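What you see is the complex with one protein chain gone and the rest in place.
Think of it as A and B in the order they're written, each chain with its own count starting at 1.
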Amino acid sequence: MTEQQGSGNGATHMIVADNVKKWFGQFQALHGISMRVGKAETVVIVGPSGSGKSTFIRTINRLERHDEGRIFVDGIELTDDIRNISQVRSEIGMVFQSFNLFPHLTVSDNITLAPRNVRHWPKKKADEKAMQLLERVGIPEQAQKYPGQLSGGQQQRVAIARALAMEPKIMLFDEPTSALDPEMIKEVLDVMEELAESGMTMIVVSHEIGFARHVADRVMLFDAGKLVEEAAPDKFFDSPEHERTKAFLSQIL
Amino acid sequence: MSDRRVGPGLQEDVGIPTFDDRERALGAAPVVEPATPAEWVRENLFSSRFNTVITLVVGSLLGFFLYQISKFVFVTAEWAVVANNLRGFMVGPFPVEQIWRVWVSAYVVAVLGGLSAGASPNRITWTRRKRVVGVLVAIVATVLVVLLVDTMLVLTLTFGVVATAAAMLFVGRRQGGRLRRPLLVAWLLSFPAIMVLVVGFGGVSPRLWGGFFFNLVAATVGIFLSFPIGILLALGRRSSLPAVRSFSVVFIEIFRGVPLVAWLIFSKFVVGLLLPPQMNEPPDIIKALIVMTFFSAAYVAEIVRGGLQGIHEGQYEAARALGLSTTRMMAFVVLPQALRSTIPAMISHFISLYKDTALFVAIQVTDLLAAARRSAVGLQYFGRIKETLLFAGLLFWIVAFSMSRWSQRLETRLGVGIR
Partner (left out) sequence: MLRVLAQILFVVAVFLVLRELFLNAGFNLGQRNEDLSFDFMRTRAGFGIKEHIIAYSPNQSFVRAFLVAATNSMFVAAVGIALTTILGIIIGVARLSPNWLLRKMAQVYVEIVRNVPLLVQVIFWYSGVILTIPRIQDSLSLFGIAFVSNRGAAVPGIEGGADFNVWFLFALAGIIAAAAVRRYRTKLHDETGQPHYRFLFGTATFLVVAAAGYLLLGDPFSIRVPEQEVRGYAGGLQFSPEFAGILIALVLYTAAFIGEIVRGSILAVEKGQKEAAEALGLRPGQQLRLVVLPQAMRVAIPPINNQYLNLWKNTSLAFAIAFPDLINITTTMINQGGAELQIFSLVVLTYLGVSLLISLVMNIVNRTVALRGAKL
């Protein structure tokens, strides 16, 4: 059987979610989310905690399984009998709130682990790529250190480099700066901005309004498991349509 | 196989759905029904080829074992060996006419136990599964007791104990937290009280204790006495005085490093050696209990030491900043926290101690295990060791398992334990 690989069949949206619902036991976390992300688009999702933002973003790379509805990633549908989920996942990079760097490996080994073991790259090629990426995120000198020796902002930048090492088509960010001290947030956001400008398709769950305004192509509000409003940043922040959006914005701005 | 391209109805260039469309699509979402039994079986047992193989292999092994065990329990076994020796199993060579003392102790424990269970704030959530299991256990237990106990008197007394505990459970529930302090005192007093009851007033010397009764008493003695000694040893190990510290270390390492069996066997010699000659030699069983207490104390000391190490420096600093003396600081700030964090390890150690009381067989004490062995050696029931061992094992298991379950509940309630 053949699987549609990539954008060959004319799908212009990298990510399509259609009426996605998810339950945790009796609790419904997602109430039918429908949305679309185009190539090179940066979408920022905001909303109160518990609104399902993280849950939704995790269904995209199938860290959570959706119960109803359909999800398409680069034309490939995520279903129960998807055979090469690992392959799909290697096209999607994810950055976590708590970094999740591997403490028993050096920074460089953290970055090269997946390319060497999933794409079977030779060590030399992987190490070079790792150094390139470390340069790109601004911390090449940390290559041989262990995650425990780095600051939070540095660790998160390593996490971004690690995700980029697989040369993904899509990057997912789950509250990347929420666990950082204020003075380190900027360095991470700068990396993310550079990434967006270079043409990466990104979904970012975040509270960083400045970043959303500045970098996002679209902003979405999640509340209680529903997609309440989505619009271009200016429209979203300056003239929101929905009551709940206004309420949310008034709380944080 | 589903169509994997972007499906119909989702035009590639359709605009972002309007808010109203979405609103209509929502509405009261039905809750997903729990998986049907067929689905569950498929999911958990046969989800992949490997999984299926495992299920078949384990399943057939399980079937084989269950068949053999059932065949044994219901067909080949001669349970009379247990029924006829029941008193020996429970109290060993305890004189029959004094057994009322044991019964009174049992009722005391039932009363206190029921009250404590009732007064305790953590309620067991009675899911349907737990209810079913509970009822099954109750039925099986009742059947077993009825089958094994031969006299009406003992039968009544046994059910009486259960009834008393249950009644006290309700009383405890009604009284609630009010009972916490008095119950604590009662438990602490109960142990010496029971000792007095059994030994004093023309009672029974420890030489004649045996059976499961002995195991329980020995475990309780060990726990009660080794706890304070262990704490002292742990403090001694942290002392700044080299003499005290080295003594503690040597004591702990020697007692922990040698198996309990060796200690028990040599207890007669060691204790006899160290006691002043003028003193009357205590019975061998007491010497063994002394040695077991020190053995347990060494382990308690290490557990407490671990707990003390877990206390943040900040606590000491704060206490000193408040002007507390060392003793006060230890007593009111450090030790309470340290002890609390060690509760799981402590209970686990006490369960081990309880299991280790079976080792008294080595010094010719007729505990439950010894009784089990002995009754399968006589002419009448020769070779019936499997029945007696299974019964003995079951009794041991019930107490140990209950304690470990209780410990797990305690852990979640206190929120401590190894993360």
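Here, a contact is a pair of C-beta atoms (placed from the backbone, for glycine too) under 8 Å apart; a residue touches a chain by one contact, two chains touch by 3 or more.
As the structure is a computational prediction, the values presented were derived from the model and not from experiment.
Hidden chain, full complex: it touches shown chains A, B. For the chain missing from the display, the contacting residue among A:42, A:61, A:142 or A:245 is A:61, taking the whole complex into account.
For the options B:64, B:269, B:332 or B:406, the residue in contact with the chain missing from this view is B:269.
Among B:177, B:202 or B:257, only B:257 touches the chain left out of the display.
Chain A meets the missing chain through residues 61, 63, 86-87, 89-90, 92-94, 96, 98, 100-106, 109, 113-114, 116-125, 146, 159, 162-163, 166. Residue-level contact of chain B with the missing chain is found at 44-45, 47, 51, 54-55, 58-59, 62, 241, 243-244, 247, 253-254, 257-262, 265-266, 269-270, 272-277, 325-327, 351, 355-359, 361-362, 369, 373, 376, 383, 385-386, 389, 392-393, 396-397, 400-401, 404, 418-419.
By our rule, only the chains that are shown with their structure count from here on.
If you average the Cα atoms of chain A and of chain B, the two centres end up 48 Å apart.
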